[in-house]
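Missing here is one protein chain; the remaining ones are kept as they sit in the complex.
The chains carry the letters A, B and C, assigned in the order they are written, with residues numbered from 1 in each.
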Amino acid sequence: MSKVRVAVAGYGTIGTRLADGVARQEDMELVGVADVAPTLPIRALYESGMPYRLFLVDAKRKPEFDALGIPVSGTFEELLDQVDVVLDAAPGGIGIKNKELYLKHGVKAIFQGGEKDEVADVFFHGYANYEKGIGQRFLKLTSCNTTGLIRAVDALDRMVGVEKIAITIIRRVADPGDTHRGYVDLLRPDAVPSHQAVDLMHIMPHVQATGLLVHTPVTHGHIINIVATPKKTVSKEALLETFREHPRIRVVRLADGFTSNTALFQYARHLGNKRSDMYEIAVWEECIGFSGNDVMFAINIPQEAVTIPETIDGVRACMVMQTDRLEAVGLTNKYLGLKPGR
Amino acid sequence: MSKVRVAVAGYGTIGTRLADGVARQEDMELVGVADVAPTLPIRALYESGMPYRLFLVDAKRKPEFDALGIPVSGTFEELLDQVDVVLDAAPGGIGIKNKELYLKHGVKAIFQGGEKDEVADVFFHGYANYEKGIGQRFLKLTSCNTTGLIRAVDALDRMVGVEKIAITIIRRVADPGDTHRGYVDLLRPDAVPSHQAVDLMHIMPHVQATGLLVHTPVTHGHIINIVATPKKTVSKEALLETFREHPRIRVVRLADGFTSNTALFQYARHLGNKRSDMYEIAVWEECIGFSGNDVMFAINIPQEAVTIPETIDGVRACMVMQTDRLEAVGLTNKYLGLKPGR
Amino acid sequence: MSKVRVAVAGYGTIGTRLADGVARQEDMELVGVADVAPTLPIRALYESGMPYRLFLVDAKRKPEFDALGIPVSGTFEELLDQVDVVLDAAPGGIGIKNKELYLKHGVKAIFQGGEKDEVADVFFHGYANYEKGIGQRFLKLTSCNTTGLIRAVDALDRMVGVEKIAITIIRRVADPGDTHRGYVDLLRPDAVPSHQAVDLMHIMPHVQATGLLVHTPVTHGHIINIVATPKKTVSKEALLETFREHPRIRVVRLADGFTSNTALFQYARHLGNKRSDMYEIAVWEECIGFSGNDVMFAINIPQEAVTIPETIDGVRACMVMQTDRLEAVGLTNKYLGLKPGR
Partner (left out) sequence: MSKVRVAVAGYGTIGTRLADGVARQEDMELVGVADVAPTLPIRALYESGMPYRLFLVDAKRKPEFDALGIPVSGTFEELLDQVDVVLDAAPGGIGIKNKELYLKHGVKAIFQGGEKDEVADVFFHGYANYEKGIGQRFLKLTSCNTTGLIRAVDALDRMVGVEKIAITIIRRVADPGDTHRGYVDLLRPDAVPSHQAVDLMHIMPHVQATGLLVHTPVTHGHIINIVATPKKTVSKEALLETFREHPRIRVVRLADGFTSNTALFQYARHLGNKRSDMYEIAVWEECIGFSGNDVMFAINIPQEAVTIPETIDGVRACMVMQTDRLEAVGLTNKYLGLKPGR
């Protein structure tokens, strides 16, 4: 069986990780990545020997790349002619423009959370609604926070059923190195309900949700505290067991040194993961509580890489590589090295 | 009627504010403040003309004060002989030692949240359990977060009854200028349940509570998101009305510019409040949500000054200045300029 | 002698402090302040009893103020008809537009550092070039960093002469509460030379200067480290003596608790200063060093209030209230409570 041919449009924070993730899928071929300017990630691509082929969104800027000696394999449209599906990680609002090209070149596309819902046929999450994406032309992934949140709530929901949730999102306000946004020494709440709660209801319409999001001046991972009303009583140990069996959830302990969102990032550095990335959300064993029938638990969202597995699931769905949800996510997990029991 | 004579022990972050608050009570006399060393607050006391008399905890260090020209009115024990009650704002763990002196000199005392519960006869909150403090010898105030939290939950409880709460505390990790603690670029969760939830159940035993606390690298106020299960359904407007009528709760709007905990601090600066303090917790109009019967709302806790009103209520209770809860808190409020309808 | 009548245009971070400073000058009358919208400072002005009269830049927005019960005394142009000089603290770029109104109404104006140099006849600093501002129509103040820097370098220059300086500006990236700018966990250098070095050479053309500015994620004061080559050898004690005698420079010690820029801010809070402001730059006794003939010393710039004294000096200059530099700055200092020997 020939491999599904994939392109990545936009080689920034998300695009770099999408490329890494696709490159690890043995049943996919990363044909190339496309971008506009010789940004830091592209300079690093060059310095590390061009493991991925580079295509230019704007052919007129080729001299800038030539001057730096960065090899270019063609234009973005030439790339589109060589692939089956594009993972669009362009800055928010560009994807809708790119869609014209995708239609023109007859390729499928998966957009990231920064685009408006209307860009796609399906609002997609690999674990929660894989079936909806099967054979579709345009998918849109949930945002980083929502992807991680749904991962956890879907696991609980498949275990005992979830009636409603109320969440508190402690949001990292910038990625490391960002200079276009950021706050200093303040906590900034957004109006309730946060879009993550609304989006969860879109994907999981049988769950009622509200949420508050508070921006905080940190860069290494969001923390979401979830108060969930399950349909059946759930014990702490049973909940932990469910989370431990989930290949995209890592159960950790404060007592072991996982004392913060940044400790998780450090752990990924020490693992030697490329770009120090972590695909898994984390659940802290000591941060689970109960109030009446409600269960409360906290998760960590590594914002830079968390959507990669579910996006790759999207490739499997839209390209009809697998029709079974668990088979599909299982292959993604296998190629990404994601295993239960961590 | 003669004024109740009050001393403040420890002229640091809390002690300075206690002194300011007592000095505004027309039925109390601030006899003096006591401390050990010529710290910045004491140097500022001197530079601003010694509005409060200063007593020394350690007489041997008087030469240090003399060298700076800072007038000293006597020793801590001499101060104790001139007062009816001491507000103990010494660093955590010192209060229990000071208690020996309070017993020796026959004065009552109110300790802050940093001391262990055993230091006092009653764990006290002016609004929630004023009656328990009446005539008692030693009170201990709830901590800053717990004081603000109880203020809000007590208001809701007196309105419709509260069955249970699950809270997320987004905690400022240091006060402005602190060099003895602090984190950089991380979110640090503590084990569940946080002491604030446990302490609330101590003061309001009919409410079930759990909570997660996450330390964040900011200095200007904690934010607590509360998911409460009320005994009767409550509307957003009715809740806001209850909060607006509470002299120690300020209802604010993101849309008006109160966009963060620090915006509230800035507002206190612009009000010209001494030390830029704010006694009121704030509730954001736009940050109220509902999930089934549960109501979710967020409050801001100005950690440096929030416990002052309830501590002064404690003076009223232990000295039996008023036996009626509302009369007592009403007088505290009046002298502090706290009015409904903000 | 009748008082000089002053207006403040723009009641934001700088405008609020200009109003406070002018209100303390016994030979000036603060006729009113002007702004566009009911911002937090204006809501605080209202809540604190309207100590300053308010005029509207945009008369059409009066209903917004009426709805809040905020009394309005007229329009900006009506204010201009009642004053001799305007202190323009509008956002950068607005001052140049306001200048048309100032010309139309025949008033003088002093612009802040955010405007381009061309807006004014003279680039002004009260201590360094007072004489140049005498009788002029339009002055522009140096920026906050430059004002504090020149204050210190001018003091050294008048003492022993300064040949050249190389400075490192560790810049606070946002004011407390700012949500329109800010960085998280990064140090960002700007290209050399920083405008502060260039501006200093404009005001003090006999000094050669270069400098690096690095943005840091803090809010409570810039720190500038100055390496100066004096014309004559200077001792540490002589330098400190010169700084101690300067009413706008505060010599402090790490050992006394002034351990950071924020400690200085805390000190202003404890002094009970309005808005917790400090006009003085600070010099740390322990942060003076020598390298060959060069002297190195560090200053703290309280960015919110540091330009207020020199702006008020500007009123004295342009209105020809005093023709002697030291008499002029002396009066400003006296009314602001600035004294040598701190």
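Structure notes:
Note that a residue touches a chain if its C-beta (ideal position, glycine included) is under 8 Å from a C-beta of that chain, and two chains touch if they have at least 3 such contacts.
Predicted model only: the values in this text are computed from it and were never measured.
Only one of B:13, B:129, B:219 or B:242 touches the chain withheld from this view, namely B:219.
Only one of A:112, A:260 or A:307 touches the absent chain when the whole complex is considered: A:260.
Only one residue in the set A:179, A:233 or A:323 touches the chain that does not appear here, and it is A:179. Taking the complete complex into account, A:45 is the one of A:6, A:28, A:45 or A:299 that touches the chain left out.
Interface residues of subunit C with the unshown chain, by the touch rule above, are 163-166, 168, 170, 172, 183, 185-193, 208-212, 214, 216-221, 223, 225, 227, 229, 254, 259-263, 284, 286-292, 294, 296, 298. Against the chain not displayed here, subunit A makes contact via residues 16, 38-41, 43-45, 47-48, 176-177, 179, 184-185, 220, 256-260, 262-263, 265-267, 269-272, 274-276, 342. Considering the complete assembly, subunit B touches the hidden chain via residues 173-174, 176-179, 181-186, 188, 217-219.
One rule holds for everything that comes next: only the chains that are shown with their structure count from here on.
Each step here moves to a touching chain, and the least such steps from subunit B to subunit C number 1. Note on chain placement: the centre of subunit B and the centre of subunit C lie 35 Å apart, centres being C-alpha means. Here the spacing of subunit A and subunit B, counted between their Cα centres, is 43 Å.
Between the CA-based centres of subunit A and subunit C the separation comes to 47 Å, rounded to the whole angstrom. Contact of a single residue of subunit A with at least two other chains is seen at positions 183, 185-186, 188, 217-219.
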